[in-house]
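Excluded from the complex is one protein chain; the other protein chains are retained at their positions.
The letters A and B name the chains in turn, as written, and every chain counts its residues from 1.
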Amino acid sequence: MNRKKLFASSSDKIVFYSILPLVVGVLSLFILIGFSIFSQAWVSFERFGTNLLVLSVWKPSEDPEAELYGLATPLIGSLYSSLLAIAVAVPVSISLTYLVGEVLPSSIGDLLRVLIEIMGGLPTVVYGLWGSLVLAPFLRDSVMTPLHRYLGFIQIFSCYPLTGYSVLTAGVVLATASTPYVTSLLIEGYQMIPAKYREGAYSLGATKYEVFKVLLGLLKPYVVAASLLGFSRALGETTIVTLTIGNSMRLPLCLFEPTMTIPSLIASQFESARLYTYAMPTLFAGGFLILLVSLGVSYLGIKKLYKWREEIRA
Amino acid sequence: MSAYVVEVSNLRVKIRGAEILRGINLRIRRNTVFVIMGPSGSGKSTFLRTLNRLVDLIDDVEVEGSVRVLGQDIFRFDPYELRRRVVLVSQEPNPFPHMTIYDNVALPAKLNKTVKNSQELNELVKWALEKVMLWDEVKNRLREYPHALSGGQRQRLCLARALAAKPDILLLDEPTANIDPSNTLKIEESLRELKEELTIVMVTHIPHQAIRVADYVALLYGGSIVEEGPAREVFMNPEHEITNSFLRGAV
Partner (left out) sequence: MLSGYRARKLKSYFMTSLMALTSLLGVLPLFSVFYTALLEGGKTLVEAGLNFFTDLPPTPLSTKLGGIVPALVGSVVSSSFAVVVAGPIAFFIAFLVTEFPNSLLSKVSEVLVRSFSGIPSIIISMFVYSVVVMSMGTQSLLAGSLSLSIVALPYAYVYFASALRSVPESLREAALSLGMSKFRVLRHVYMGVSRRYLVTGVLMSYIRVFGDTAPLLFTMGFLMNSVFAGILRPSNALPLLIFVYALSPYEVFHRVAWGAVLVLIIFYLILFTLARGLLRGVRL
């Protein structure tokens, strides 16, 4: 196969070079975003150093010398709530993939997929409002209070649920919002598995569930990739968490306590941070850290995804 | 026990509106090799997949007529139980890529719990791989994955996997399509031996292969059986001109 020349004609050249500036522009924007966030964050990194990651405190002050900030709680809260979300979303997604892939007739399966698509595109603020005004009181009364009463000796159930705003509530609503995304990825991957393997499994007399187990084994790296991508998205989620996590600078040692994530910290403190010297930079520092982790994890996920797609075609 | 393991009467199969099988009538005797011959597109694969109800997986399929396997109407049969006893080997090799060679062959026995301990399992795997002439080539590589094998080896692996399921009826769709001539002959010999234990229904489009292995043959053309009967008779005195052309390789 001979290599195609990039430009078959001069008119192609014109097309290429007239679109080039757009790409350069977008690239510059990307770099600018990274630079702008980092340069503001640097002020805080320089001032507080590694204490930013270790301490958990939010003490603004008129006097710059007296200001003290530590992002330990929001960082842990972010990771914790996103992990919870994925831990719930992935099994649900796998179940849905099983139903759509093996159990339901295709007409109902398609309907279910549309339902999932609707769920996935629904603005997150809707989930947030519902989580705050409906789910939080419900979880508090039906789940948290009984668990605290009867199993309160276990660390994670040991605090009294006052409002229902907690890492648990945030995790559940995040899971609800993440499930459609992860599910659509998994269903897409499941349908990419060549039909011959499915046929081969059924031909050996395997039951629906056994066939699914075999094919799921094939899908495993893809499931990991989808989990990584879902985790990355949950990390950056703002509206849902701010409305359901309680926004308190306390480490979530107990599931029912209010705590904080980086985005919820930023959302709740941004307005007032303008009045102080190091508050804003610290918020940018938090943002920068979340940006790094989010981009890093999603990059990993995408790489894994593409690798699996290539291998499954072989 | 009936002498016939498969009795098909007026079988019509439509897929997405197109009639693939137009009224098939045949009977297959126990412990024989029944070969279905015919040019591509004549419905041979569909017929096999009807016998094990794999066609159920297709969305828009209509099946009419009567198919009795092992004395029972297949539509009264639980489909999974049916497929456990009537095992199909597809034309395209499909060993599960994420399972080792050993695990691939062992899978049916593990699922069916037909072996009691790992020693029995090892023996079963060895037996199956020997039957398909693969044992010597992979006996030191059992923990490797199928992608390390050639196309012909993969096909034999799938055959071994099916044998390890110890089916009553073995359905083979062009089983030696990717296999070199000398191994092909050896596998054909294995199949002739195996018919003592099970019944084999095999699809092929190679006339010489049919001549070598078949006890009975049927020629499928355009969805209908054009001619059928004991292999010797059909080959010596083909009645239908299509059979004639097919045997001479013209179709």
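The definition used in the following text is that a residue touches a chain if its C-beta (ideal position, glycine included) is under 8 Å from a C-beta of that chain, and two chains touch if they have at least 3 such contacts.
This structure is a prediction, so every number in the text was calculated from the model and none was measured.
Enquirer: Report, in label order, the displayed chains that the undisplayed chain touches.
Expert: A, B
Enquirer: Using the touch definition from the top, which of A:51, A:124, A:158 or A:248 touches the missing chain?
Expert: Touching the chain that is not displayed is residue A:124.
Enquirer: Per the definition of touch given earlier, which of B:84, B:98 or B:131 contacts the omitted chain?
Expert: B:84
Enquirer: I need the residue numbers on chain A that touch the omitted chain, in ascending order.
Expert: With respect to the unshown chain, the touching residues of chain A are 4, 6, 9, 11-12, 14-16, 19-20, 22-23, 25-27, 29-30, 32-33, 36-37, 40, 89, 91-96, 98-99, 103, 112, 114-119, 121-130, 132-135, 173, 176, 179, 207-210, 232, 235-239, 242-243, 263, 266-267, 270-271, 283-284, 287, 290-291, 294-295, 298-299, 302.
Enquirer: Tell me which stretches of chain B touch the chain missing from the display.
Expert: That gives, for chain B, the contact residues 78, 80-81, 84, 111-113.
Definition applied: only the chains that are shown with their structure count from here on.
Enquirer: In whole angstrom, how far does the Cα centroid of chain A sit from the Cα centroid of chain B?
Expert: Measuring from centre to centre gives 48 Å for this pair.
Enquirer: Any idea which chain A residues touch chain B in the complex?
Expert: 105-106, 194, 196-207, 210, 214, 217-218, 220, 314
Enquirer: Contact residues on chain B for chain A in the complex?
Expert: 52, 54, 57, 59, 80-85, 87-90, 92, 94-99, 107-108, 111-112, 147, 158, 161-162, 165
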